[in-house]
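One protein chain is absent from this view; the other protein chains keep their places.
Lettered A, B and C in written order, each chain numbered from 1.
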Amino acid sequence: MARFPGQDGSDGDAPARFRKEPDPRFWRMNRSLPFDWQLAPYDILQSQAHARALARIGVMTEAEAEEIGAGLERVQARIETPGFAFEESDEDIHMAIERLLGEEIGALAGKLHTGRSRNDQVATDIAMVVNAASRRAMRLCGEAMERLLALAETHRDWPMPGYTHLQRAQPVYLGHHLLAYFWMLSRDVRRFAFAAGSSSVMPLGSGALAGVNWPIDRDIVAAELGFAATTPNSLDGTSNRDFVIDYLSAAATCSMHLSRLGSELVIWSSTEFGFVELDEAFSSGSSIMPQKKNPDSAELLRAKSPRVAAALQTLLGVMHALPLTYGKDMQEDKEPLWDAIDTVDSSLEATAGILEDIAFDRQALEEASGDEMLAATEVADLLVRQGIPFREAHGIVGELVRDAIAGDGTLSGLSREQIAARSDALTGAGGEEYYEVLQRGSWLESKRIAGGTGSEPLTAQIAAAHAALDAVRDAAGA
Amino acid sequence: MARFPGQDGSDGDAPARFRKEPDPRFWRMNRSLPFDWQLAPYDILQSQAHARALARIGVMTEAEAEEIGAGLERVQARIETPGFAFEESDEDIHMAIERLLGEEIGALAGKLHTGRSRNDQVATDIAMVVNAASRRAMRLCGEAMERLLALAETHRDWPMPGYTHLQRAQPVYLGHHLLAYFWMLSRDVRRFAFAAGSSSVMPLGSGALAGVNWPIDRDIVAAELGFAATTPNSLDGTSNRDFVIDYLSAAATCSMHLSRLGSELVIWSSTEFGFVELDEAFSSGSSIMPQKKNPDSAELLRAKSPRVAAALQTLLGVMHALPLTYGKDMQEDKEPLWDAIDTVDSSLEATAGILEDIAFDRQALEEASGDEMLAATEVADLLVRQGIPFREAHGIVGELVRDAIAGDGTLSGLSREQIAARSDALTGAGGEEYYEVLQRGSWLESKRIAGGTGSEPLTAQIAAAHAALDAVRDAAGA
Amino acid sequence: MARFPGQDGSDGDAPARFRKEPDPRFWRMNRSLPFDWQLAPYDILQSQAHARALARIGVMTEAEAEEIGAGLERVQARIETPGFAFEESDEDIHMAIERLLGEEIGALAGKLHTGRSRNDQVATDIAMVVNAASRRAMRLCGEAMERLLALAETHRDWPMPGYTHLQRAQPVYLGHHLLAYFWMLSRDVRRFAFAAGSSSVMPLGSGALAGVNWPIDRDIVAAELGFAATTPNSLDGTSNRDFVIDYLSAAATCSMHLSRLGSELVIWSSTEFGFVELDEAFSSGSSIMPQKKNPDSAELLRAKSPRVAAALQTLLGVMHALPLTYGKDMQEDKEPLWDAIDTVDSSLEATAGILEDIAFDRQALEEASGDEMLAATEVADLLVRQGIPFREAHGIVGELVRDAIAGDGTLSGLSREQIAARSDALTGAGGEEYYEVLQRGSWLESKRIAGGTGSEPLTAQIAAAHAALDAVRDAAGA
Partner (left out) sequence: MARFPGQDGSDGDAPARFRKEPDPRFWRMNRSLPFDWQLAPYDILQSQAHARALARIGVMTEAEAEEIGAGLERVQARIETPGFAFEESDEDIHMAIERLLGEEIGALAGKLHTGRSRNDQVATDIAMVVNAASRRAMRLCGEAMERLLALAETHRDWPMPGYTHLQRAQPVYLGHHLLAYFWMLSRDVRRFAFAAGSSSVMPLGSGALAGVNWPIDRDIVAAELGFAATTPNSLDGTSNRDFVIDYLSAAATCSMHLSRLGSELVIWSSTEFGFVELDEAFSSGSSIMPQKKNPDSAELLRAKSPRVAAALQTLLGVMHALPLTYGKDMQEDKEPLWDAIDTVDSSLEATAGILEDIAFDRQALEEASGDEMLAATEVADLLVRQGIPFREAHGIVGELVRDAIAGDGTLSGLSREQIAARSDALTGAGGEEYYEVLQRGSWLESKRIAGGTGSEPLTAQIAAAHAALDAVRDAAGA
């Protein structure tokens, strides 16, 4: 086990200040290579830019910087070679790359580590990871939004019951329901964009904590690595992981949205609801019950949200009460981040996949939406139009509902006399309006207010969704 | 216990659909008035705007709208009267205000509840709460930033040891250290601004879930209530609490930052560090030990972060897997939000207070920063300037550190011979540079890179901080 | 604002070591009386026992101890008097009681605070709270278990579909299903019993941290206060809050169980499932939709689990990384504990209430359980009995299921030829067995294994449940 490679031309030695090797029990906890190897491509890009920066200020020659850059290319190629394995003595990816570079180009490798510390190096790597993940999530949200919008358009006039408290409440169009998820994801795009912004500030140059002794032009390095700015304070630069938290916050909210979609798909897939059937390619069977076709993909969408929320919680917990600047505790930032990125990516991809071949059952939805009780508010509003305060109208219709339940279960099954017994207003002037308002078609179209389920506002909403999707594509592509 | 007041002109009755009173065991869980009474001022503003909107579309006359508006003013005044108490039978603040309005203006009160549901009503109230809390947090962050910046300026040339792993690492200026917290809070301002943005979209008009039957112009209502836009989808409008989560995410990160400040103040207040003393007005004594003066305020700053993180976790948990649209579960959004708002507000105010009369001990800081070991990197960089790769230089200095520990504990206590035994490079040309670099003054000023602790970049940083603070003031005031 | 009352015979003064009053911004965070007043009865019991202990070692006379005890009785009575209010200057309940006692009995009150610190005092109070809450939760679990068992007995032969993945899987008896919750709660009783055990160790006598200078016999005090033992280490005694965490762990698991019950009741209450109807006394209406009857009580059961889990998380977060011994951070133990206790108590009571007048729909359950597809495993097992390996049988029945879906949707609708085409084994010897096994009654009774849903093991299970309930009653009563 090694602390720093190449200090005396050999690798694998303890640093000069130390005489003892790390204890295996310490090494097991301390070694981050099993997870931070994923930083390799970012670390190498960063090191190449750093070498060029050192050359610009004369710490090495241009030729040396080029040799280092080429050596790092070869290191990258080696790491990517199937069968490549790190050494058990490599502590982390930074030390591992340093060792490999030493093997490629000899002692010159040691020059790269001027004016830089692992503290600002790792912060910079992780910012790059977060930035890439945020942009990818924006794109994947966009792809799921695209599927939702397409489905909404093809199902724009399919009535279904809208629910509150999982009780049928008022009918809506399925297209309208699907767009609710579209807008959730559109907000997630803004959250991931926020994380992309907060991860676009480069810590490199902060050194261990105080800045470095070399007059490196950080703006040039930042521009080369795709950062928009540099951190204004070296202490904060090395002890800040806000950008990881920003990503995890976005990821947690996005996963929560997908869990709601998953939950509805599970419920709608039940025999009792029967509203939807997932494609076989997104379903599983049972090892014992031959008839089963389970909506496993929807259940997994639902189930992933707590683990992402826990990743967020972990990092908030790790940073809690931590004195400045870098503490080893901050090594715990990576595994929750990796896990959340992988979960969000795969969940969004699965969402798009599930929605590709999903089959809604128009008849089941329409029958359920035809439940006449859903028109109760319509009847109340009819009374309001005749001058009765809504709260009083609500009470009258409540009585009618009781009468209906006591009778054949329908509001239209009530006789004129029964209706009149509750309110004259409903039977005045022939009283046809009462029965007319119970004709189901009208209940949806009456919701003409902006954002409502009526066809007119729904058409406007779809147009707005197209514009929003275009904006997401632009932002994700940027 | 009542479900809806005033349905038949009396209050306290069950709704017409129901015959039974709520069971006390249900009522205890269900009743939200013990916490949602805080929505009252927002609910009343909203209702006044809603009455005007109903008048514009002819559901009531302008005179009726005015009477309702005036009645609501009186309700507000009653609620604010010392000794006022709600009825045990009031289920929530919306029903309570409805009942009180009925007491003021009679059956007309029932007209107000046209074209609106508690579902969009409560979502709108909470969005208003979140918006106000976000803007207030921006302002309070700004006030704490102001204190930090002022302290940074007055302590801009006080050397202190910078720490990594709570081990002395490199000296920095105290002003530089304080500014690290300034920048943390400046990022929090952006997070609260994000929450202010996501809470500036009005749900009202979404009705129970599908929109309402009345052609209310939502844009006018939104403008009257200070919203920037309206929700594009009624289902999403009633089942969305993202804006609460956005606030809680910002609050959790901000609290985490304050916990780090609190943690450092606790450590620095120990006899062993002795870097700082909190004012008596922010300290506590012991009930048994007469000599104690404890930094309770700093400990509380530190301790509050988990509860805010837990509030975030609660809401993510409540929304997890919840089918659309409104479910009663969403009533659980309020208590964690209230608690987080109160915690963030009081923590930020306490932070500003603590920093007002805080006393740093210049001598203690300076002595600690004079620890010569902190110059080890300077010596390594001296070797680099003589052409030795940094990693090799690091190894040489590591050996010198061991030699020093074995000797008098200082690097300057090593003899020329001892130094030469480790590296010729240090003793060539008279070798004075080795001893010069160990003169402490230089270690701070050598950090001339942008963002570093040297006086030059620190001056630039302070200027940037002033500009950032001005921007925060503008944003918080907007 | 006061730090310690009565130091010089007056109250409201700062302690002698301090000259300055607490800043209001500090006081707002620091003052715990708004929540720790709930400790009053425990604190008073404890103080009475402590006075007796001091008398036993001669720090005061027996008469003085009696006077203090009587004074504390009067303090308790005053606190319980309607309209009683603490002073704004009372920092916490301990100081408030000390002040009130001083008002009752004068300077003698000051003698009570010998050999005790707020650190061991508050730890003792909270242990008493946790112990009482744990025992109460055991009892309330028992009451809910009693309802579940009674319901299970009356519904022991009501068939219903059992679900996996919310897909109908195999039929079970409703009584069997209800007992699943019985056993969950029976495990929760054991968890609360664990918390009762860990909170039965008395910290009093630990002093501020090191023990006290007075030879108090802690065992006598412990016995008087109902503790089973005393803490073996004074440092641990004042810095330990494990017993709170134990309670919160039990509470979080119990709430999770109730959330599953709530979730099922919500789903089963939907029109689509129609398996159950909650009593009106546990349901709510809609402010806009007169027909609605919502299962709010079940939704709230479901929704409470995240807040209890968050309380647990808060305390784990507060204690994380806290140096020994008492830190002010530990003041944050109370509010999450109070909230969890209140939530658990009211949830368990509501559960018992919901189950009292719940109405299951036998016909709906039976029809759903008659879905012939649920017998697929029976057919596979029939093949196994004829020597075919189960996995092969599973495949054969899977094909039959496909055939049935392509046909009239039932397995019994397949002709002998269709069956034979998939497997000879099913039609050999007349092949009647295939059709017989599809007669529904048999599917439940075939589950004769211990713990299965068949009537025989179900009867045994009910007997075991009675025994378990008796044991719970004994334990909760103890």
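Going forward, contacts are C-beta pairs under 8 Å (C-beta built on N, C-alpha and C of every residue); 3 or more make two chains touch, one makes a residue touch a chain.
In this text the structure is predicted, and so the values were computed from the model without any measurement.
Visitor: Among the options C:Ala309, C:Val344, C:Leu365 or C:Leu438, which residue touches the chain absent from this view?
Guide: With C:Ala309, C:Val344, C:Leu365 or C:Leu438 as choices, the missing chain is touched by C:Ala309.
Visitor: Among the options C:Leu100, C:Ala169, C:Leu355 or C:Leu469, which residue touches the chain absent from this view?
Guide: Answering carefully, the residue with contact to the hidden chain is C:Ala169.
Visitor: So one chain is hidden, and I want to know which residue out of B:Ala376, B:Leu426, B:Ala450 or B:Ala464 touches that hidden chain in the complete assembly.
Guide: Reading the full complex, the residue touching the unseen chain is B:Ala376.
Visitor: Touch as defined at the start, partner being the missing chain; which of B:Trp37, B:Phe273, B:Trp338 or B:Tyr435 qualifies?
Guide: The single option touching the absent chain is B:Phe273.
Visitor: By the contact criterion defined above, which parts of subunit B meet the unshown chain? Give residue numbers in ascending order.
Guide: 163-170, 266-267, 269-274, 285-296, 299, 313, 317, 320-321, 368, 371, 373-374, 376-377, 379-380, 394-395, 397-398, 400-401
Visitor: Would you write out the residues of subunit A that touch the absent chain, in ascending order?
Guide: Per the touch rule, subunit A residues meeting the hidden chain are 3-4, 15-23, 25-26, 28-30, 94-95, 113, 116-119, 207-208, 266, 279-294, 296-297, 299-300, 302-307, 309-311, 313-318, 320, 327-332, 335-336, 339, 346-347, 349-350, 352-354.
Visitor: Which positions on subunit C touch the chain that was left off?
Guide: These residues of subunit C touch the chain that is not shown: 4-9, 15-18, 59, 98, 107-115, 119, 162-166, 169-172, 176-177, 179-180, 182-184, 187, 190-191, 194, 198, 205-216, 218-219, 230-240, 242, 245-246, 249, 252-253, 256, 259-260, 262-264, 267, 302, 305-306, 309, 312-313, 316-317, 319-328, 377-378, 381, 384, 389-392, 394-399, 401-402, 444, 446-454, 457, 461, 464-465.
Just so we're on the same page, only the chains that are shown with their structure count from here on.
Visitor: Per the centroid of Cα atoms for each chain, what is the distance between subunit B and subunit C, given in Å?
Guide: A distance of 32 Å separates the two centres.
Visitor: Take the average of all CA coordinates in subunit A, do the same for subunit B, and state the distance between these two points in whole angstrom.
Guide: Those two chain centres are 23 Å apart.
Visitor: Using the touch definition from the top, which residues of subunit C touch two or more other chains?
Guide: Subunit C, residues with two or more chain partners: 266, 285-294, 296, 299, 313, 317, 320.
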